[in-house]
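A single protein chain has been omitted; all remaining protein chains appear in their positions.
Right, subunit A next:
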Amino acid sequence: MASDTTTTQLAVATAVPEAAPRTPPISVIGPIAWMRANLFSGWISTAVTLALAYLIARWVIGFVDWAFINAIWSVPNNQTQACRDLRGTGACWAVVTEKHRFILFGTYPYEQHWRPALVCVLFVGLYIVSAMRRFWRKELALVWILALTAIGILMWGGILGMPYVPQERWGGLPITLILSTFGLAFAFPLAILVALGRRSKMPAIKAICVLYVELIRGVPLISLLFMASVMFPLFLPEGMNIDKLLRAQIAIILFAGAYLAEVVRGGLQALDKGQYEAADALGLSYWHKTSFIILPQALRLVIPPLVNTFIGFFKDTSLVLIIGIFDLLTAGKTAIVEPAWQGFGVEVYITIGLIYFCFCFAMSKYSQGLEAELNRHRRR
């Protein structure tokens, strides 16, 4: 009986609000409403908006004039007089049209340029395939080995009817891609091992890892490159010589490894202690625990700083110019040494900047997507 009355009371209580269903408040949306709220909300705001709009418009118009309307796109036979007459008012893209193959491939034999071009295409293809999650399985390692072997064969040649090209003549974009791809591909696993080693309970391993990280981090990359190119050969026995590019490559791997190791260590430390304990309590061995429980979570946590470091190192490979290796930036710099083209640095550097930007922006965008995708399990 008592419960009956409560039910009726409840029914009445729920019936009342149902009579007047409430809709959420109408939100103000649309571009005009947005602009009113964010750009013209008061007289100071309006003044700042107008002033900035004026400056931006002037700059954009000036740039479009210079880069497109007044620009010269090609000149016949290195006759750069037309370009020189336009100094300051129009861009001389002719320098890029004329020199693009040198900028991209350096001093590689001209008639063999298809080989480094194919190498660049292979690298980009390798990045795209590796970026797709559906290809993330064991076979991918095989694809990498095959692709990197093909890249080596293409660059050196000497077989399959391709003439041999010594490493001293390589240059431009392939050098940048080789240094950064091999560099990060080897530095990343090294970094994981060092990060794990730094947290090891075994004193010797821990000491070695701490020493490595602190020594390498305490020295500028330039001095490491110098050591690799100038000092290292002095210690080698007479007649033995290791390729200059390889030495620079090793210096970059060691340097990137130390920095990445600290990023990975941050992830290992950020991970909840309970995860380690749960894995231990299940009786998982150290390597099973690390590879199935700890690393997958720790690396997800540090995707933003990892990619930050990746992007930094992609650009830092340009430092190899100081030991005389022709990467993309050095090749561009050398392209305008010729008297006819002196003084057109801005156009060349803008072009090179755009190439760097494409790679770095792609990495950044991809990492954002990956982060969202991999952390989906955190959402409800």
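The rule is short, and it goes like this: a residue touches a chain if its C-beta (ideal position, glycine included) is under 8 Å from a C-beta of that chain, and two chains touch if they have at least 3 such contacts; residues count from 1.
Convention: contacts and distances are computed from a predicted model.
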Discussion item. As a check of understanding, state which of "Amino acid ABC transporter ATP-binding protein", "Pyridoxal 5'-phosphate synthase subunit PdxT", "Sarcosine oxidase subunit beta" or "Formate-dependent nitrite reductase membrane component NrfD" is the UniProt name of the chain not shown.
Written reply: "Amino acid ABC transporter ATP-binding protein"
Fill in: Which of A:Cys83, A:Leu154 or A:Ile293 contacts the chain that the document leaves out
A:Ile293
Discussion item. Touch as defined at the start, partner being the missing chain; which of A:Ala278, A:Val346 or A:Ala372 qualifies?
Written reply: A:Ala278
Discussion item. Across the whole complex, list the residues on subunit A that are touched by the chain not included here.
Written reply: 272, 274-275, 277-285, 288, 292-293, 296-297, 300, 377-380
